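Step one of this worksheet: look at the structure below.
Rather than the whole complex, this shows some of its chains in their spots.
Naming follows writing order (A and B), and every chain is counted from residue 1.
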Amino acid sequence: MNYQLIKKTTLLLAVCLLAFSQAYAQDVPKPLPMKPGMTEFWEPEIDVVTPGEQTDNAFISAPSDAIVLFDGKNLSEWEHADGSDAKWTVADGAFTVNKGTGDIKTKKEFEDFQLHLEFRIPEDITGKSQARGNSGIFLQERYEVQVLDNYNNRTYANGQVGSIYKQSRPLKNPMRAPGSWNVYDIIYAAPRFKEDGSLFSRATVTVILNGVVVQNHTTILGNTMYIGLPDYEAHGPASIRLQDHGDPSEPISFRNIWIREM
Amino acid sequence: MNYQLIKKTTLLLAVCLLAFSQAYAQDVPKPLPMKPGMTEFWEPEIDVVTPGEQTDNAFISAPSDAIVLFDGKNLSEWEHADGSDAKWTVADGAFTVNKGTGDIKTKKEFEDFQLHLEFRIPEDITGKSQARGNSGIFLQERYEVQVLDNYNNRTYANGQVGSIYKQSRPLKNPMRAPGSWNVYDIIYAAPRFKEDGSLFSRATVTVILNGVVVQNHTTILGNTMYIGLPDYEAHGPASIRLQDHGDPSEPISFRNIWIREM
């Protein structure tokens, strides 16, 4: 038996085994596909809370042990989600989604942290439900704290501002009117995984929006999904990612972003 | 304006308001309906474990502080799920599902507990996947620990024996062969609700099947659902309910059931 014959026989065997294993695998049903609207719950409606007054230009600056992710001047701490340069625009001490240029993320990666971030919906915002000032803060690139204009704009409760997108509805809706700055303070503990990649402990998050607790040590159930059910995949430290949602809404701005590793 | 007129006017107004509120309510989308197969996950397959040997007639009896729910003699601690008499059959120190007569539940209600229960799939069981020895233990009438013959019978992982049905797949599959007794030891903490009915803390459960931990302080996400997503509704102490699944499988038997309030 010469070498070529062995090679051919081996190849044939491999093809047969593959075909067999696929046939076998096809024997196992896959979960039926879902639609977005299956995980959108409008009821009960979230109560509106008017947040406390705060002098607009008197926002708190970063504590001395924080990493300043945006100090109003440039995007030196950020890059495009694909690793290229970030293309969002910087002006007047804020940066703004540059529609269609894609998400941006921090160059540094984080595990457990306290994150401070402010965002502003443009005063002339239009649209409704999810198509009104939609963006998002993806903790560790996977777990979305929703950014959306829900000032007099109702959407599904588990997808409005302050929600862990499609996982946990906010306790209240303390959104400020378009044109005002909203303040997010987020305390996050990363999930932990075992050496074999299985889940040891879920991520948890506390979210304070404009001084009002909207998520209270919420357990995150896995990646926040537009379609289907959340699940975990093992990962290590990862970036903060901000979403370019790409819909026809007016551009959303961010300022005063800092993070403290915990 | 006389009384009759007031009454009629009020009624008319009420009807109008109701119509208006319904019209308004109809304005809010409802979640799209789901199908059972959307929450059935076959992969990855659960590893089989051969449980330890145990002399069949040497099962552990109840500790002195336990409430004996079945001592082999009668159904005095049980009733039909609708409150009428339980119609399952008692023989040879066990009771057996009487197909089509409906679920049975304990007359007593429980909150936090340790539950011991043994079950046997008949030796001549037929069928496959979910249609093979299907029953269930509903903790507090809501949260199902699956009973199914998964000895050489694959089904979706999150619906096989040892699973919290469609919520949490078992860590392992230590099922004994049909005709043998399987032993469940379940440590359960009930959910707690606030006075306004909102959830304070989720239920947790540890499940040991034939001496092998299959659920390790698992957080229960809400009612276990055949179709759709789990959610909580406020409740107090409730019964243990056993399922008459009603399919053409041979009848499943139970014995040696006791519970310790914790």
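A few points about this structure:
Assume a contact is a pair of C-beta atoms (placed from the backbone, for glycine too) under 8 Å apart; a residue touches a chain by one contact, two chains touch by 3 or more.
Note that this is a predicted model, so its numbers are computed, not measured.
Oligomeric state of the entire complex in this file, given as copies of the one sequence with 2 shown: 4.
Assume only the chains that are shown with their structure count from here on.
In whole angstrom, the spacing between the mean C-alpha positions of chain A and chain B is 35. Considering their complex, residues 28-35, 37-43, 154, 156, 219, 221, 229 of chain A touch chain B.
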